[in-house]
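One protein chain omitted, others in place.
Let's look at chain A:
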Amino acid sequence: MSKMTIDDLRRVLIECAGETDDGSLSGDIQDQDFASLGYDSLALMETAARITAEFGVQIPDERIAELRTPREVLDLVNDALAQPS
């Protein structure tokens, strides 16, 4: 897996924590706050666990609490993926 895309994240979020009913996840969500998208800290912990399983990137619990937007998650994951292993 070379890169995690916004569509990957969208799918993982829905699998882990369901979708908000107003369809707010379908638009341009890169810079929207997770809280405004309807995802709380537990939803993000669940998402982080799934990202680890799927993309092999560990996100420490204390980092999860700091991630505010989808872009921040993607940057973190893709930076880690770009590191030579």
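Everything that follows uses one rule, which is that a residue touches a chain if its C-beta (ideal position, glycine included) is under 8 Å from a C-beta of that chain, and two chains touch if they have at least 3 such contacts; residues count from 1.
Everything below uses one rule, namely that contacts and distances are computed from a predicted model.
J.: Refer to UniProt and select, among "Inner membrane protein YjcH", "Putative ABC transport system ATP-binding protein", "ABC transporter permease" or "Act minimal PKS chain-length factor (CLF/KS beta)", the name of the complex member that is left out.
T.: For the chain missing from the view, the UniProt record says "Act minimal PKS chain-length factor (CLF/KS beta)".
J.: Which one, A:7, A:21 or A:62, makes contact with the chain that was left out?
T.: Final answer for the missing-chain contact: A:21.
J.: In the complete complex, the non-displayed chain touches which residues of chain A?
T.: 14-21, 38, 42, 45-46, 49, 52-53
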